[in-house]
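Only a single protein chain was left out; the remaining protein chains are all shown in position.
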Amino acid sequence: MAKHHITTTINGEEAEYLCEPQETLLDVLRDQVGLTGTKEGCSSGDCGACSVMLDGRLVCSCLVLGVEAAGKAVETIEGMADGENLHPLQQKFLEEAALQCGFCTPGVLVAAKALLDTNNNPTETEVRYWLAGNLCRCTGYDKIIRAVMDTAADMRGA
Amino acid sequence: MVKVTLSSGTAQQFTNGVTEVNVEAKNVRQMFKALEADFPGLGEEIQTSMSVAIDGVILPDPFLEEVTEDSEIYVLPKIGGG
Amino acid sequence: MNEQPKQYKWVGTRAIRPDGVDKVTGRAMYGADLALPGMVEGKVVRSPHAHARIISIDTSKAEALKGVTAVITAADMPVADSKPVASGEAMINFKDLANNVLAREKALYEGQAVAAVAATTAAIAEKAAALVVVNYEVLPHVIDVMEAIKEDAPVLHDDMFTGGVKPKPEKASNVANRVEFALGDAEAGFAAADLVIERKFTTEPVHQGYIEPHAVVADMNPDGKVDVFCSSQGHFMVRAFCSQLLHIEMSKIKVTAAEIGGGFGGKTTVYLEPLAIMLSRKSGRPVRMTMSREEVFRGSGATSGAAMTIKMGATKDGKITGAYAELYLQAGAFPGSPVGPAAMTAFAPYDLDNVKVVGFDVVSNRQKVVAYRAPGAPISEYGVESVVDELASELGIDPIEIRTINAAKEGTQAAYGVKFGTIGFQETLDAAKATEHFKTPLGPNQGRGVASGFWFNIGGESCAGIRVNEDGSISLTEGSPDIGGSRASMALMAAETLGVDYHSIKPSVVDTDAIGYHFVTGGSRVTFATGMAVVEASKAAIDELRARAAKVWDVDVDGVVWEDGHAKPASTNVGDFEPMSLAEIAKVANKTGGPISGHADINAKGAGPAFGTHICDVEVDPDTGHVTVLRYTAVQDAGRAIHPAYVEGQIQGGAVQGIGWALNEEYIYDKNGRLENAGFLDYRVPVASDLPMIDAIIVEVPNPTHPFGVRGVGEVPIIPPLAAVSNAVAAATGVRFNQLPLSPPTILAGIAASK
Partner (left out) sequence: MRYEAPGSVDEAVKLLADANGAARVLAGGTDLLVQLRAGMISPEVVINIKDISETKGITADGGGFCIGATVSGAEMGEHAALVAAWPGVVEGVELIGSTQIQGRATMVGNLCNASPAADGVPALIAAGATCTVAGPNGQREVPVADIPTGPGKNSLANGEFIVNVKLPARPGNASDAYLRMIPRTEMDIAIVGAGVNLVLDDSGTCTEASVILGAVGPKTITVDAAAAALVGTKVDEAALAACAAAASAAATPIDDKRGTVVYRTKVSGVLASRAAAIAAERARS
């Protein structure tokens, strides 16, 4: 099994790794690149804990092969804050207690940011359906949905 | 004498169904001894695998507590939780 | 919403949690996030059969595979006695636990571990696991609780005789235990009733559904010392269980609590941890093990499916005169269903003179059940709250009113014996009744359901350390894995007690070498018990701070009081001293006797029972049976909400787990006893688009035994939703289903049958 040498961009920086053809982008991010903020909850695309952006599209990194990232741009939770300045969503999640155990949080934040990047005035229903693929077992989603809506309102006001 | 109330299930096992038993004791450890003497196995069973509630407070590991004639003492299963 | 009472500066505020930034930036380390140099990956070989005798296990092919560092079976594990051993608060039969961790003679459920391998990569480990050859003799199996109690059912344990009955049965059976609680004379109660309703209910097995699969890294040194890093609800539990199972002294095992990605009771026992230690010992290298989602569903967690009969009688004016419950709960492969608490909580919200509850703990070929949020209570209270609802509607009494008529209050004796102290059940009913939600009219095909719930809450062992650093900041140590923001609550209580800025306190959940024993994070105990330890440790630190100020001032310590973070002279008689702040005292600590700290190691008593009342509106599509939850309000007595946002979060999250239990979650087995839906695709936990906002209303009737009045909040909110949803569906459809889950096919079939 020859390993593939992949050159890609992760969180704006060029990155290289060796991976076997069957390894997923999730495996690669966690085990080769050391970015463990992206979580594995199911490995079947049903929980969204491994959400990342791939060339500007929200995807489950468990459903992308590591080799497919060649020449593409990957964005993970680790790239969401700007240095020590948290992204407004990250800040709002803290202020509004929109996380409990925090395990689904990276995936939820990446997904929510993808929504707000294209729609800064979503309805509650739009937020709920957009995030339907991000399972959270702790919060009942209430505070997550509110935090996303409130962040959008702040972004519109700014 | 202190009055100890058992659940009907525990009573069936150890006291022929009598749910209220009276023993001479000034504290819980004496109570266990007295219960064991009167109803072999009962004191041991309570100590190792049950809780005791004294005046409404559930104690998973009772031993040192004082008891009086006025104490309301109930024996119940241990409670954990998720 | 009650915000903080005036006298508190920090308690009752919505402070940002100290571990928050780590969690929103991906830095927080969960069970699977640690990688050690030289680490190998472990994998479990699991039984494909629901019930089978293990004839032989051939590990030679797996051992021969290049890259494999160790293969283990039950033969590598000490044999444990079949005797309950007190381990912390819980009674554990370590023979059962050992068999659950690694099957010895029989596999008792599909997914039970029978061997484990370690190899240099996960892929090789997986290959090696497939090379372990297990020769099984497949035996007849039984899953359903009522099937399992039948005379001719396959018996799981031929040495198990029903406990709790006299005389001891002569024949082994799957009924592990019988419990009974009674008060007064239930039959006399029914005789006095104008209306008696008796119904049978069933609930299906469900899983806690934490998003983080079980994960551990274990590293055993050649000198026998073990380091374990894992996600659990109690690293002291992990230490105790591994010590007992593997005969390793506790002092040699250090367990570090990883951040935990949800537990809900499902992480109050061990699965992978002892295997990882054994594999590490054999490999001579650190071993990481993680479960796949499928393994989580088949081989971990989960609670009972159940069958029950509930009978209640009431007078015309709604006074309940008699109550009877008969409960059958699946324990899974080994005894220990939550039938005890199910029986004790069943009628606990009500002030009843005549009540009897009988419960049966029944083994069957499923994974051994483990605690799930208020273990047992959602099941029994679902049945009871359904019958209360039916009594109300038959008698033409408002559902909140009938609960008010019968509500337990201070001095009420619960069926399980205890007389309640100060409780806030009526307050939750009043708050529910006062909501705009309860008064809002409904449309066609819509229905409203109300239900209440009770949970004991517990105390138990907790410890805390307050270290006053040289600059006046505070390092707070404790040992309760933080599953939903408890570090924030600990820091708030310490800040309030010490009178210092919340932000100057850094709380940490430290490892088992660094602090004393803690019972697990469970039973809604952490804010209560560990919080109590934190307050006591803070008070101990205050005593020391006062003593130091007294030395500086050269006065007697009794002449120094602590107010608002400062040492002050108790009166002008003591002398005219400028108050000294905590930071000022810390600065001179070395001159006054050395570092300053306070510690508390306690077994907390006096947990405060808690109640909740929920209101649920649904709309049912009469042609497809699909249920939409339109609106949901959850009221709960928290005693005191230390951090109201996380209290609301517990209430909202618990309510939604209960809604999932009511509507769509269930274990589905095929005819061979194999789980058909071991994934999030077909084990349907609620998703964001399934739900409305969950209005959480916190009622505060303080628990007099806690310094701030805390009762504990985590468990109650999962109890009422099962009946609240079911009662709402009954109101919307005119049909009472008396079974969960209320999946669309069930509802459509019920509607069709009623016509």
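Just so it is clear, A, B and C label the chains in written order, and each chain counts residues from 1 on its own.
Operating definition for what follows: a contact is a pair of C-beta atoms (placed from the backbone, for glycine too) under 8 Å apart; a residue touches a chain by one contact, two chains touch by 3 or more.
Just so it is clear, the structure is predicted and the values come from calculations on it, not from any experiment.
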Shown chains in contact with the undisplayed one are A, C
Among listed residues C:Ser380, C:Asn664, C:Thr705 or C:Thr733, the absent chain is touched only by C:Asn664
In the whole complex, of C:Gln233, C:Thr256 or C:Ser743, the residue touching the missing chain would be C:Ser743
On chain C, the omitted chain is touched by residues 294, 623-626, 663-664, 668, 676-677, 680-682, 684, 686-687, 689-690, 743-745, 748-749, 752
Touching the unshown chain, chain A contributes residues 1, 4, 20-22, 24, 43-46, 48, 51, 54, 57-60, 62-65, 67-68, 111, 114-115, 129-134
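The rule we apply is simple: only the chains that are shown with their structure count from here on.
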Cα centroid separation, chain A vs chain C, in Å, comes to 29
Here the gap between chain A and chain B, centre to centre from mean Cα coordinates and rounded to Å, is 55
Residue ranges of chain C touching at least 2 other chains are 208, 263-264
Check: chain A positions touching at least 2 other chains come out as none
The residues of chain C that touch chain B in their complex are 84, 86, 89-91, 164-166, 178-182, 208, 263-266, 268, 340-341, 344, 356, 358, 371-375, 416-421, 455-460, 520, 522-525, 603, 605-607, 705, 714-715
Seen from chain C, its contact residues with chain A in the complex are 14, 16-17, 19-30, 32-33, 35, 123, 208-213, 259-264, 290, 292-293, 483-485, 643, 645-646, 648-650, 652-657, 679-681, 685-689, 691, 693-694, 696
The residues of chain A that touch chain C in their complex are 20, 22, 30-31, 34-44, 46-47, 49, 76-78, 80-81, 86, 90, 93-97, 99-106, 109, 124-125, 127-129, 131-146
